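Left out: one protein chain. Kept in place: all the others.
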Amino acid sequence: MTYVRVAVFSLLFVLLLGSLLIAFPQSAEALETESVTATRNEDGGTDIIGGKPTRLSWEGRVGNNEKVMQIVINFPEGCELADDAYLFLQEVIMDDPMHPRPDNAVKHEYELTQESLIINFTDGLRPGNKVIIQVYGFQFPAITADYYITGTYVDDKGLSHILKEYSRPVSVIGGTALENFLVWLSERDWVKAWNSNAFCNSFLNPVRAVASVPTLFGGWLISVALVALGFPLAIPVGLGISFLRMSKLWILRFLSSIYVNVIRGTPLFLQIYIAFLGLPLFISGMDNFTTGFIVLALNSSAYLAEIFRAGIQSIHKGQFEAASSLGMNGIKTMFFVIIPQTVRRVIPTMTSEFILLFKDTSLLAAVGVFEMMMFAKIQSNISANITPYVVAAGFYLLVTLPLTRVISVFEKKLAATDGKEAPPEDKKKKKPETKRVGLFKTTVPAAVNQDTGNG
Amino acid sequence: MSKFKKLVAVTAVLVLALSMALVGCSGGKKLIKDGVLVVGSDCDYPPFIILDGDKPVGFEMDLMQAIADDLGYELEYLPPQNFDTLLTTLAGGAKMDIAVSSLTITEDRAKSVDFCKPYFDSNQACVVRGDSPYTKAKDLEGKVVGAQSGTTGEAWANEHLEGITMKPFNQTSEGLMALQAGEIEALFFDAPIAEYHLATNYPTMKIAEVIPTGEQYGFAVRKGNKDLLEEINASLDRLIADGTYEKIFKKYFPNLEPSVN
Partner (left out) sequence: MTVSKDKVVVSIRDLHKYFGSLEVLKGIDLDVMRGEVVVILGPSGSGKSTLLRCVNLLEKPTKGEIWFEDNLITDPKSNVNKTREHIGMVFQSFNLFPHLTAKRNIMLAQRKVLKRSKEEAERIAIQQLEKVGLSDKIEYLPAQLSGGQQQRVAIARALAMDPHVMLFDEATSALDPELVRGVLDVMRELALGGMTMMVVTHEMGFAREVADRVVFMDEGVIVEQGTPAEVFDNPQSPRTQDFLGHIT
């Protein structure tokens, strides 16, 4: 029994040792390709576009027992170089792996063509060091494909070795309609003239403007979605809280007033930070978008609660009395008499609140929600140009301007019907006056005129 | 139609006049205010530059002060602003003379600003929670990671790691809080700043890997501001030669070799 066990354990041990050896090659004996990458160069996107300058990076690690005297990197067929293409080379000294240090003064000569890059090192790259080779102005063919970069190197013994292919190709897409249009646009004379002015260029560069539209539109949809989910959620919550604010029980009034005052008394920006940094500690798996619209909804609910409360309290006492005198209880009175009247009155203020909330979605950019502001920021940073923000402003206005119009239409309508609702005979009696009522003269208080409850 | 044309014409004239005015006031001048070097920073990079109360302190601050003393300038610090807007503001030309914010010299940034000579060697760090199973940057492929918006850390992760979801933050400290909260699996930022944070405020985190990127920090000035660029470079050379630079360096990084000598 024990023999069997020992045998099994020995076998396992051997297997384990073997797998460890395979997983961790002891040390690099030869120049090892660590990565081959290219910088994203799609306008507003995350792809590498062919036929357009990018930066090709090759990184490798010199073997422990060799020096590298020459590196040859072969480019795939069809690659091109921009007129201002050049090489950036850096050797990184790896003596202390926690504190690698660059050496910019590596003595070398190089020859850069469409087919290859040949670098000869005067003193050789030292053992164990890292080398970073970057070709600026490098263009992949404008054909969608995966490209592998191959090469060779020569060590200090004069032996030539094949560079190991990097496991992952560079995925290139062959240009998009938008990219082609942008190239065409940037070559127009009027665009060049416009952009030659520093102010026009940074605020409304036509190429940057067009380039940012597709991503900003995506962001705009997210912003609209945030508020389209957040606001409807805020309405019932806000209504509930407005009821609590008017409750007969002091504890409910107290708690709801804390809620309303804390939320209205602190900046939304701060609430967003607390929610985004705090909530994940308690609730896991909530994505940024969900957290985002929930924070917006909670914030808005406090404002809506006050809007609703003001709306309900502006309904004349006579309406409550009339409903009560017909035997309707509090809940029925609220739902069938008060709220329907309140809704009409609060629509303009609610719309304003909607506009505010829509604009406030931009604050979520600070905590990494990918809405329009975030995309505008990214776009602006890529190009060190303000144009994407100006385009984003246009997208915000696309929502806010028509809604502002809606508000004024509603307000006009409300003013008009209010005027109409005061019966003609009431209009005459604006101040207290002594007049004949029926058979007798008596004083009619002005208040009765407003008592129609239609206000 | 003629009304519309008139409107367009008037607008065009206004825009041109305004742009001339804006460009005119910033063109070619060495300093925005005579004798004063206006410095912009994010002030979020201990121990390089960080706010102590409302005063920026740190290695870069000391170095900048030494340069200002050497050149006989006053220093004026702008209120801290987000890193990703720093170079845009500098390039705008109306507010800032020099950006001091642990700025890595890159070819891309050099298209919009000019860099003085480097004064610090840096790398990227992949920072994870202490209990994290990830031991190198590549392990984070396909995961949700973060970086400060507009930094070299963000660019490195986007270029080298496949399938990541990148969450950009305004400040590194926000990223660290998000990492602690489990919102992201790793944060990519400058290694020396990571070392400082982990040694002081975030002992529960660890550096999974230092990524040798060979990057170096440099002060940035407006593109084409050759006068200031040369003055600063000459001053840096003097400070290196007379040992002031090394003194400041050792004050903050006693265990490191000075980056330039």
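Chains here go by letter, A and B, matching the order in which they are written, and residues are numbered from 1 within each.
The rule is simple: contacts are C-beta pairs under 8 Å (C-beta built on N, C-alpha and C of every residue); 3 or more make two chains touch, one makes a residue touch a chain.
It should be emphasised that the depicted structure is a prediction, and the values quoted were computed from it without experimental measurement.
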Displayed partners of the chain not shown (whole complex): A
Residue among A:Ser324, A:Ser352 or A:Thr400 touching the omitted chain: A:Ser324
Among A:Arg168, A:Lys192 or A:Arg344, the residue in touch with the chain that has been omitted: A:Arg344
Residue of A:His161, A:Arg253 or A:Lys332 touching the missing chain in the full complex: A:Lys332
Absent chain, residues of subunit A that touch it: 316, 318-319, 321-329, 332, 336-337, 340-341, 344, 417, 420-421, 423-426, 428, 436-444, 448-454
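Keep in mind that, in the parts below, only the chains that are shown with their structure count from here on.
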Residue ranges of subunit A touching subunit B (in the complex, touch as defined): 35, 37-40, 46, 55, 57, 88, 90-92, 94, 97-102, 104, 130, 132, 134, 136, 168, 197-200, 202, 273, 276-278, 280-281, 284, 288, 366-368, 374, 377-378, 380-381, 384-386
Residue ranges of subunit B touching subunit A (in the complex, touch as defined): 15-16, 18-20, 22-23, 84, 87-88, 91-92, 107, 111-112, 121, 123, 146, 149-150, 155, 158-160, 162, 167-170, 174, 177-178, 181-183, 191, 195, 207, 210, 212-216, 256-257, 259
